[in-house]
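Shown here: the complex without one of its protein chains, the others still in place.
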Amino acid sequence: MRELRDLSPDASARGAAAGNGVLAPLPETYYDRPLLKKPHWEWEVITYLFLGGIMGGSGLLVAITDEKKDPELSRNLRYVTFALASTCPLILVKHLGRPERFLHMLRIFKWRSAMSMGVWGLIAFSAPVTAGAIGQAARDGLIPRWLRWLHPRPLTDPLTAVLGAFIGSYTGVLLSATALPLWGIGKRHIPMFSACSGIAGACAANSLILALTGGSEESIEKLERFETFAALAELALLRDFRRHAGSIGDPMFAGARGAKLTRHTEIGGIILPAVFSVLPIHGRWKTVVSSVLTLIGGYVLRETLIEAGKNSADDPRAASRQPE
Amino acid sequence: MASGFFTDTTLCIGCKACEVACKQWNELPADGYAFTGDSYDNTGALGGTTWRHVAFIESTPDAPGAPPTMNRWVMMSDVCKHCTNAGCMEACPTGAIIRNEFDDVFIQPDVCNGCGYCVPSCPFGVVDLIDHQVIQPRFASDGRTDDNAVQTHGGVAGKCTLCYDRQKVGLVPACAKACPTDSIQFGDVDELKDRARKRVADLQSRGVDASLYGVDEKTSVGDLNAFFLLTGPPAAYNLPERPVLPSTRQPAGYVSAALAVTGLALIGLALFRRESA
Partner (left out) sequence: MPGLGTSFGRGGATTFVQDLVNSDCILIEGSNFAECHPVAFRFVMEAKERGAKIIHVDPRFTRTSAVADVYAPIRSGSDIVFLGALINWLLENERYFREYVVAFTNASYIVREDFQDTEDLDGMFSGFIDPDDTTADGQDRSKYASFGNDAAKPVPGNYDTSSWQFETDEVPRYDGNGTVKVPKRDDTLQHPRCVINVMRRHFARYTAEMVEEACGTPRETFLEIANLLADNSGRERTTAFAYAVGWTQHTVGVQYIRTASILQLLLGNIGRPGGGIMALRGHANIQGATDIPTLYDSMPGYLPMPSALRNEQTLADYLKSVTKPTGWWANTPKYVVSLLKAYYGDHATKDNDFAFDYLPQISGDHSTLPTQIAMKDGEIKAYFVIGMNPAASGFNAELARAAMDKLEWMVNIDAYETESASFWRREGVDPTTIGTEVFFLPSSTILEKEGTMVNTNRLLQWHDKAVHAPGDTRSDLYLFHQLGLRLKALYADSTDPKDRPIQAMTWDYPHEDPHEHDLGEPSARKVLMEVNGYRVEPGKPGYDCPQVTAFTELADDGSTAAGGWIYSGVYPDKQTNRARNRTGDEWTSLDWGFAWPANRRMLYNRASADPDGKPWSDRKTYMQWDEQQKKWTGPDIPDFPATKSPHEPAKPGASGVDAHSGANPFIMQLDGMGALFVNGALKDGPLPAHYEPMESVVGNPLYGQQSNPTLREWDRDDNPYNGRENPDYPYVLTTYRLTEQSGIMTRYVPWLAELQPSLFAEIDPDLAVEKSIRNGDWVTIATALGQIEARALVSGRMKPLRIGKGKDRRLIHQIGVPYNYGSLGYATGDSIGTLIPLALDPNVSIHEAKTLSCTIRVGRRTSGPNARVDEPVPANQVSDWGASRPHGRDEAPV
């Protein structure tokens, strides 16, 4: 054994006696504590995502529908978008930590902040949508007819559609522009299936209204067919997201929450309404049931997305190497 | 001149003077009195009302009775990184989060409206909202109430200000001032980086596995104005191995969304506008 007397004062004592200079390795995580912070987003945000998707999808539909072919639908769309554009901001203001300061959102316009863009997008959207509601109400005789001149449709309808498309999909971008691994890895998927879900939801909501108010069956049928396209696209995107996310997707696709998503959104909200739409059943109640299933599916999707995202913040291993 | 911190964890003795000095200077409340059992760390993490957090990492593999050669107890004072490309600042929709004249990332507490978007946008999990409930009158015995604290803190986002108010009058940040072993060093970021690089070289020559975290980085976050000297992998300290600036994901998102919407819109137009059979 090496004589310890030979140690010079400068020899590092640590490890020298045992003949190695290696220190103990450190643990892989910090007590398994979350590395990231989860957002304080509860039912207000989930509801906004859900209603905002319908709002955006409805805005898109405003331009897609031909007023002459589907006048009732066209009319409903204008009121629906206006109603949603009036209430959604209130939900958002309520969930602020300092609601009395909501106007501070207008201090800047920052295109690199999805939330800033969303705020301005909502404000921008409310302009043509309000004009649309005014014009519609004027044409419906609810308010003085001359006010219809405030609604130049060739100008406002495309704006409504483009801004509506933005509203329906920007929230997906907003989510993935955070550090949370589940949302980050879905930077392409989430905006896409959010948009699809918003459009499907808009179709479902509007066909529900038509069904309950005795509207045109032809309009309902068109909505249902469009809804099927959007919903199937949504399903395909969800399934591809599941594959792409791998284990990072577990908070969303595995366990009880994943089972709920499959049950309420994939099966209940997409497959069943699609099946209904091809079955030779007729009647308003089919539309009502089918639409409600779609809407539930849309809500559950948003809820799952938010809750699963918050969960993914808890996993320090997933949060350590963040997706590009 | 960009100011920042060089936190050298090889000098940290885990005294937590930094945590206390920070709370005292910024009049932040205690966060509760729960025992965690995580070594000597009952604070847990940075948060809306904890702007310095000392982490304790134990690694003690020696068998009973064996010469104690490998035992380690690593301590590190964590803080907001004041990133060159700050995720929180990118996210902030009110412009409350700014880069001040000292090049530090600062939340203006009178502008922030508590939207909370910065909270999940920080790749390091630093910033959080301050709950109204947490701000309690603390100095009631002398009649002074805590309206000021509610005004400045309640409902808004909170994180290290790099003692902006102290820097403005030429003082050193409270944590750096309190640190007894100069583990927390404050100054011009470029000078601190030079000092840190030399320190790393010196430690490595002595057989210590030292590395810098937040200097000469090639991530989208960039270098950190508040950077660290570590002696182990970042994940052990609850720091991300590869942080990503979240806002860089947006172009891909908008493009994808646009494609999806356009595709569906075209289908929709066909469905709604084709001549009926």
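Chains: A and B, in written order; residue numbering restarts at 1 for each.
Definition applied: a contact is a pair of C-beta atoms (placed from the backbone, for glycine too) under 8 Å apart; a residue touches a chain by one contact, two chains touch by 3 or more.
These figures come from a predicted structure and were not determined experimentally.
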Among B:Val20, B:Leu171 or B:Leu269, residue touching the chain not depicted: B:Val20
Missing-partner contacts on subunit B, residue numbers: 10-11, 13-17, 19-20, 23-24, 29-37, 39-40, 42-43, 58-62, 64-68, 71-75, 138, 141-142, 180-182
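Here, only the chains that are shown with their structure count from here on.
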Where subunit A and subunit B are represented by their mean Cα positions, the distance between them in whole Å: 28
Complex interface listing, subunit A residues touching subunit B: 12, 14-15, 17-18, 20-31, 33-41, 60-61, 63-66, 69-70, 96-99, 101-102, 104-105, 107-108, 110, 112-116, 118-119, 161, 165, 168-170, 172-174, 176-180, 184, 187-192, 194-196, 199, 218, 222, 225-226, 229-230, 233, 237, 309, 313, 316-317, 319-324
Touching residues (chain side subunit B, partner subunit A) in the complex: 36, 38, 41, 44-45, 47, 55, 57, 59-61, 67, 69-72, 74, 87, 90-96, 111-117, 119-130, 132, 154-157, 206-207, 209, 220, 231-244, 246-250, 252-254, 256-261, 263-265, 267-269, 271-273, 276
